[in-house]
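The next block holds one structure in the form of structure tokens; read it before the comments.
Heads up, one of the protein chains got dropped from this complex, but the rest are sitting where they should.
Up next, subunit A:
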Amino acid sequence: MKTVTLTIDGRAVQAREGEKLLRVALENGIYIPNLCAIPGVKHPAAACRLCFVEIEGYPRPVTACTEPVVEGMVVSTRSPRVDRLVSTAFELLLSNHRLDCATCPRNRSCELQRIARERRFPLRVKRLRKLERNLPLDDSSPVLRYDPNRCVLCGRCVWVCREKGTGVLGFAGRGFERKVTTFGDVPLGQSGCNGCGECTRVCPVGALTGKEV
């Protein structure tokens, strides 16, 4: 495999050709906000719109998770255009995410909190109206707790459930109604979920969490 050299934020970085820019940056300790990117997936969904970067010679910012690295690429992870795109995407995510960090099991280990800290975004909705979905909490599984109100629809749990679990999780509905759920919308406890808990490990927020036994 050919090795290429590129520049990210003024730092020369070596990487295998064709690898995704987001991976390369993260492996080299350069943080780019991301939620939906899953290592090893060939066609990233690029759905969270948080990993925008600016590349020299490109007319507009691109998502780092879909961009393969090429020789001599000059990347900057911060620019006024990038910051604007990312902060808007982040605020949109927060606008229907239940923001009660104090009672959330993922408080301090939450990916949203990390993004807010790294990019100095406020953890509240300023410009947009808060739209709470008020969906019921699914407490039916003996080992998992699922709070759809905290879900950011990144799809990591759906993917990992296919890879390592029983494949009961999936997306349903459209638009505002979209949610991660099971076949026929049945509670996790009756869905054939074997409680492996892989989804709780990949969930970036407090939507899928394990129960303290």
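Everything below uses one rule, namely that a residue touches a chain if its C-beta (ideal position, glycine included) is under 8 Å from a C-beta of that chain, and two chains touch if they have at least 3 such contacts; residues count from 1.
What we mean here is this: contacts and distances are computed from a predicted model.
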Hidden subunit of the complex - UniProt protein name among "RNA polymerase sigma factor (Sigma-70 family)", "NADH-quinone oxidoreductase subunit E", "Pyruvate dehydrogenase (Acetyl-transferring)" or "nitrile hydratase": "NADH-quinone oxidoreductase subunit E"
Options A:Pro105, A:Gly170 or A:Pro187, residue touching the unrepresented chain: A:Gly170
Positions on subunit A where the hidden chain makes contact: 162, 167-174, 181-185
